[in-house]
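The complex appears here minus one protein chain, its other protein chains still in place.
Residue numbering begins at 1 within each chain, and the chains themselves are lettered A and B in the order written.
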Amino acid sequence: MQNAEPIEPKAFLPRAERYWYVLATSEELKEKAPLARRLFGTPLVVFRGEDGKPGTLLDRCPHRNVPLSLGRTVEGKVECAYHGWRFDTGGACRFIPSLVGEPEGKGRRAPSYATREQDGFIWVYGAPDVTPTSEPHRFQYLGAPGYTTVTRKVTANGTLYSTVENALDVPHTAFLHKGLFRSDSRGITIEARVTRTADRVQAEYVGEPRPPGVVARILSPSGGVVTHFDRFILPSIAQVEYRIGDENHILVDSVMTPVDDFVTDIHAVVSYKMRIPGWIVKPILEPLALRVFAQDAVMLATQTETVKRFGGEQFVSTEIDVLGKHIKRLLRSAERGEPSSDEESSVQLVV
Amino acid sequence: MQNAEPIEPKAFLPRAERYWYVLATSEELKEKAPLARRLFGTPLVVFRGEDGKPGTLLDRCPHRNVPLSLGRTVEGKVECAYHGWRFDTGGACRFIPSLVGEPEGKGRRAPSYATREQDGFIWVYGAPDVTPTSEPHRFQYLGAPGYTTVTRKVTANGTLYSTVENALDVPHTAFLHKGLFRSDSRGITIEARVTRTADRVQAEYVGEPRPPGVVARILSPSGGVVTHFDRFILPSIAQVEYRIGDENHILVDSVMTPVDDFVTDIHAVVSYKMRIPGWIVKPILEPLALRVFAQDAVMLATQTETVKRFGGEQFVSTEIDVLGKHIKRLLRSAERGEPSSDEESSVQLVV
Partner (left out) sequence: MQNAEPIEPKAFLPRAERYWYVLATSEELKEKAPLARRLFGTPLVVFRGEDGKPGTLLDRCPHRNVPLSLGRTVEGKVECAYHGWRFDTGGACRFIPSLVGEPEGKGRRAPSYATREQDGFIWVYGAPDVTPTSEPHRFQYLGAPGYTTVTRKVTANGTLYSTVENALDVPHTAFLHKGLFRSDSRGITIEARVTRTADRVQAEYVGEPRPPGVVARILSPSGGVVTHFDRFILPSIAQVEYRIGDENHILVDSVMTPVDDFVTDIHAVVSYKMRIPGWIVKPILEPLALRVFAQDAVMLATQTETVKRFGGEQFVSTEIDVLGKHIKRLLRSAERGEPSSDEESSVQLVV
């Protein structure tokens, strides 16, 4: 068939492999049932080893390429459902039914990914057969006195980059989610102070008035100073922090997993301390947050469809796309394993 | 995977871009709701500008590539649903929420396609950002005294070329639609006189008896001379004209829109004058026409499946494929922007 020439540039799909990603919650990973997951499009099987500690292997039996996740976990090994080969969390083949002789062998290994269970999540290192030099991200207010923490998983049909940028983008919030968190522009000019360091970039919004939306009114009836930070932390965490007055503090860590080129899982970990009790806040905040995500999900999915149809992304930015270029810079450096330079700047925008 | 080598030649998919195509009916295009359309596989958004006049842009916001058709029309501009950027019918960005400074900018333009509203249709010029040197096709008997005009839209899963050829092909009518418009061959030899000029090709069928089918019997009970023309008019109009006796005249303009390589929309505009009143003719003609189209649609769709499976078209023609080669010649010239030479010829066929 005659096809249109693909338009440059293609989608921005960096692979920061030497970093930790969330593959599942602790609760999802049962003792005897391995889980099928994908990271950067690569099928992985997660299972619990002999000591209950999780392990992750490439989800393909080296023998006849049936996915190991189709089988079961037997005595801390994952067993292929086809011929019964068994692998430990290190990827070594430990048993082959019917075989006379040793089961282990170089060609019979399954690539193995470093795995940690921490804060209720199963984290995996993005590169196989290497010893990580870092540890997974910690959630700062998880278990802190006075704080409530809730978690929620959603899936976006967008690239990691687009999903991260969406989570940290102020202008679309003012427009798309108008009336939920924000409302029509009041013509107030605020400043975004941007600080980029080796593993993160932060925007501090200065001069932001208490938002007129329904949420803000509940949180801080008497007004009060608003402190607002948006942060991107390598390789895939979008962090939004708000203080409204003295009594309200909320930190949202959206930990992204690049499942496939255009599929991104989001585990949101929300810690908050409010002037009104958590049991009142939660049933109000949760449906609002899900409504916000549903609106964003449509944008990311139709963006993805359009990018695929045109054979690539063709994004134009303005200065109020405050964090986008810094996120790209950090991800590009992380993919190459090089450090990114520090940078400070400032941008004005109208809200 | 090992794939079969594609067989030459590929499908015939000419793109005569500097011509007018129908994208929608006037009725479909509301004041506030933009329409998503495709032409040659390119997504387009059609909307009504400040003066109500329609405009067409590439259906991709230059900012983050969300389709503009997802948004709404606000004061004659199409507004992106993601960040609220607004574009006029010329493609200029006229408003960016939150931005301090001018919204317009070269990289922020959306490519714009000349658009006309005429005879109840929205016509678009196939090349962006150019001033057309021609105007859309007119329907000759639309509104003429004594004529009734009806329109109908159908979609064929075939290339533009195959769909046009199908609409103008006499031998398949005699076979596939046997018993509707025609019947088993009576062994009568007729002549097709072919005249090709710069923008069209016409076949005049000479010696054609009044068809024995049910339709002809209703139209002209006393017999009478049959005058029959088939015409292809650049870039995509299949025109069939019949006169049976003195009292019956019908002109069918099938205006084709190449939506995708293998999807063609057909807006049929049928003008007729009959010896029996229009209110009797319509309920008889319409189901027959839809039955004919349903039969043709199966042929075009299975042809498309076969062409895709074999990696290309491999058509063999005989002399009774009267107009096919001329349609190809005209479309090839139109794609290159060169004039096609004039030609006259004659073919015999048995009906």
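Everything below uses one rule, namely that a residue touches a chain if its C-beta (ideal position, glycine included) is under 8 Å from a C-beta of that chain, and two chains touch if they have at least 3 such contacts.
Please read all numbers here as calculations on a predicted model, not as lab measurements.
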item	value
Hidden partner chain, touching residue among A:96, A:156, A:234 or A:251	A:96
Of A:18, A:63 or A:94, the residue in touch with the unshown chain	A:63
Of B:26, B:140, B:314 or B:345, the one touching the omitted chain in the full complex	B:314
Residues of chain B in contact with the chain not shown	1-2, 4, 162, 170-172, 174-176, 185, 189, 298-299, 302-303, 305-307, 309-310, 313-320, 348-351
Contact set of chain A toward the excluded chain (per top definition)	10-11, 13, 41-43, 59-60, 62-67, 70, 81-84, 96-100, 105, 107-108, 261, 308, 311-312
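Please note the rule applied: only the chains that are shown with their structure count from here on.
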item	value
Euclidean distance of C-alpha centroids - chain A vs chain B, Å	47
